[in-house]
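One structure is given below, represented as structure tokens, and several questions about it will come after.
Missing here: one protein chain of the complex. Every other protein chain is in place.
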Amino acid sequence: MKFISIDKKDWAKGIEASRKTYTLFGPVKDKNSFLIKKLENDILPEMDYNDCVMSAKSVIFPQTEKMLVTSLDESQEDHHIMKKSETDTSPRAVLGIRPYDAKAMELVKLNFDTEDYRDPYWCDAYEATTFVGLGINKPGPFDFSTSTGSGPFEEAGLDVLLADFDDKYLAKILTDKGEAFMDTCGFKTSADETESGVLFDVLKKEAEKNIASHIDTDKLKEKILLELHEAPFWDDFAFSCINCGTCTYVCPTCWCFDIQDETKHKSSIRIRNWDTCMSSLFTRHATGHNPRSTKTQRVRQRFMHKLKYFLDKYDQGIMCVGCGRCVKSCPVNIDIREVCKMMNSYEKQN
Amino acid sequence: MGIEKERLHFSWISSAEATKFVDVVKEVTQIVETVGPNNKLVKKISA
Amino acid sequence: MDSYTTKIRELSANLLKDEKVDFIIGFKQGTIPMAASPHIAKTSEQAEQFIWDNNCRINLANYLTSRKEKIGIIAKGCDCRNIVTHIIENKIKREQLHIIGVPCNGMIDKIKVSSLFDEEITGYSETDEVITIKTLSDEKNINKTEVLKSNCMTCTHRNPVIYDELVADLVEEQQIEDQFSDVRLIEEMTADEKWNHFDNLLKNCIRCYACRNACPLCYCPTCFVDESGPQWVGKGQDPTDIRTFHYLRAYHCAGRCTDCGACVEACPMDINVRDFTRKLNKDSLEIYGWEAGLTLEQRPPLDTFTPDDPNDFIK
Partner (left out) sequence: MDKCIACGLCAEKCPKKVDDEYDEALGKRKAIYVKYAQAVPLKYSIDAKNCIFLTMGKCGKCAEVCPTDAINYEDQQKEITLNVGSVIISSGCKPYDPGEHDVYGYTKSKNIVTSLEFERILSSAGPYEGHLVRPSDKKEPKKIAWLQCIGSRDNHLGSNGYCSSVCCTYAVKEAMLAKEHSHDPLDTAIFYMDIRTHGKDYEHFYNRGRDESGIRFVKSKITHIVPDSETGLQLINYIDETGIRQKEAFDIVVLSVGLCIGEEAIELAGKMDISLDHYNFVTTNSFEPVKTSKPGVFICGAFEAPKDIPSSVIESSAAAGMAGINLMDARWSLTKTKEIPEEINITGEAPRIGVFVCRCGTNIAGVVDVPAVVEMAKKLPYVEFAQENMFSCSQDTQDAITNIIKEKQLNRVVIAACTPKTHEGLFQETLTNAGINKYLFDMANIRNQCSWIHAKEPEKATQKAKDLVRMITAKVALHESLTEPTLEIDQSGLVIGGGVAGIVAAKTLADQGYHTHLIEKEATLGGQANNLYQTWQGEDIQTHLSAMIKSVEEDKLIDIHLNTEITDVDGFVGNFETHISKNGAAETLKHGITIISTGASELKPEMHLYGEDDRVMTGLELDQKIINNDEELKSTNTAVFIQCVGSRIPERPYCSKVCCTQSIRNALKLKSMNPAMNVFILYRDMRPFGLREDLYTQARTKGIQFIKFDFEKDLKVAVNEGQLQILFSDTSLRRKMEIKSDLIVLASSIIPEKKNKLTALYKIAQNADGFFMEAHAKLKPVDCATDGVFLCGLAHAPKPIDESISQAMAAATRAVTLLAKKKMNMDGTIAWVDQEKCSSCGVCVSICPFSAPSFTTEGRYEGKAEINPVLCKGCGLCVASCRSGAIHLKGFDTHQIFAQIFALDEIESGDAGQTDDKNETGKKDEKNAATAAV
């Protein structure tokens, strides 16, 4: 494994150098919180951040994405023919991404890139992106990533993992893509492999030790789906839910979208927008029938999908990386950790 | 909301007050012309 | 606030024991600091989970919409005003309700509090006037009045306007000299400045509609943004569509909004959604002398027409 040492004094210069080749994304302070945004010229990523309301998923999967375009102008030869919208697949890099967010991308990839179907919009963007993660030295109180198969120094899905050592970053190069990015930045100071490996390990262990929040998922797999489905606790969880869908928007692993056509004058576009299973519109049929018409059904769907259906279908663990964003953002404090606890420990009463 | 106040006008005009209607329409058109075209809240869709 | 909690539990347990109500809606302790979660108690044991603290910000009237049961509800001043609006707008009947009124001293603003710290908050406790905040490496006492929610700072109806029982003596109402200074700042802007102000305000909106869903006034079976025939608003992130949603929602609340702040509380993106409704509240007060949810006798001014409605704006 290759390690590179980056003196923080060289950081800005390196980032500037990468702009020639890469479009950069990273955390930016906005009012009281941090958001992952496109880094405009002269803007550096705020690497020292403790939370980020939204995950980095919009870099690959924008909330609104143009898919197809059509001209209705009959003087044009190709009028009324839907064509794929021009998409930007030039190299981009996400700096300072949370390791669990990158892990989430891998989970999402299971949906967008399958043997049968490949979503070109998502996949092209994913392939064009270099993920430069930053290990979390001081995990926050909501972080329960270690119990979801991820963790503060998780490497899955990342191309580079940075570790913050006060005056320098130690970069662990995980892929060729990652190496190429480092090259472009001009970060070339190799660090000793063994020594760096140990330093990483210490930091990682320290960080993992500081994670106070845990969930147990061990029994989920063996639970009988229908029994969980019919469990009585759903009503109680659903009671306070206001169906806002905030949890799905902030979630790094939620991937649902809705397709819309918009027409004005002689132009028509087909776009897709994030959708949320919390909305009753999500499943409403054109007939008016709605298989998930009640709040309880919708709340159950979200947690069952994350903690049971996904697990059963892909055998890649649960569809949650433990970032804790939904716990913090939920206006009525519905806590996935509590739900998971109930599901994991549920025994059908006879 | 940031739309110029010149773009909004209320008047009571009875169906019998054709003259007043004409006057109000003229006045409003004139005022709106001085403000120019409204590009706010106009959605653009480009293919 | 402990005395409130004790009293709430006692009153609730009695109501449930006497089968005066089918269930009671209140708050329970949240799973994270500075959170209280809406809670439904069907038994007197479940009533033991009720709490009251400075974090009971969510408007519980929202949970009454179109309920058929006999319901007990723990309600502070703004909740009560929305209960009044609910009754007027046929969302619930007065007879269905047993209102346990909570004289309120204002709720704290969790974002204001967390912005005082660089680290994440890990612990919270409170006494009457002081809250104590813990982070991984710090602990601080803060005077509650310094971190009040902004709508609580200008609230003049802290006491329940309608109730069956009270958990404590009524509190003294605040005397607010200038209730709408924030609105006035916006009113004084030029058209372009206003445009930019709202542009900036909405730039992070993710259209989760949490503001709408947290609002007790937003109970339409199909909201106009969800309507597809006709589709009034585009569903994407086009700024025009985002604005249209917020403006129209505000207008639907005109003369009905109690400034409970639930919309702001629910917003994950820290957008001060009240900037829209406050102006209409100010106009309602100045034009019609009307504050929503104070009387069962009258519908909001924009719901009705009377020949003596002010019409100075009509030339």
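Every chain is named by a letter (A, B and C) in the order it is written, and numbering of its residues begins at 1.
The rule is simple: contacts are C-beta pairs under 8 Å (C-beta built on N, C-alpha and C of every residue); 3 or more make two chains touch, one makes a residue touch a chain.
Model, not experiment: these values are computed from the prediction.
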item: Contact with the hidden chain (one of A:Phe142, A:Phe237 or A:Phe257); value: A:Phe257
item: Sole residue of C:Arg9, C:Lys91 or C:Lys110 that reaches the chain not shown, by the stated touch rule; value: C:Lys91
item: Candidates A:Met47, A:Leu72 or A:Met342 - the one touching the absent chain; value: A:Leu72
item: Residue in contact with the excluded chain [from A:Phe165, A:Phe233, A:Phe282 or A:Tyr309]; value: A:Phe282
item: Sites on subunit C contacted by the missing partner chain, in the whole complex; value: 66, 88-91, 219-222, 224, 227-231, 252, 299, 303-305
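The criterion applied here is as follows: only the chains that are shown with their structure count from here on.
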item: Centroid distance [mean C-alpha coordinates] between subunit C and subunit A, Å; value: 31
item: Contacts with 2+ other chains: residues of subunit B; value: 43
item: Where subunit A touches two or more other chains, by residue; value: 262
item: For the subunit B and subunit C complex, residues of the former touching the latter; value: 1-5, 9-12, 24, 40-43
item: Residue ranges of subunit A in contact with subunit C within the complex; value: 30-33, 35, 50-51, 53-54, 62-64, 138, 140-142, 236, 239-240, 242-246, 249-250, 258, 260, 262, 271, 273-274, 276, 279, 281, 327-329, 331-335, 337-338
item: Subunit C residues within the subunit B interface of the complex; value: 191-198, 234, 238, 240-241, 243-244, 247, 311, 313-315
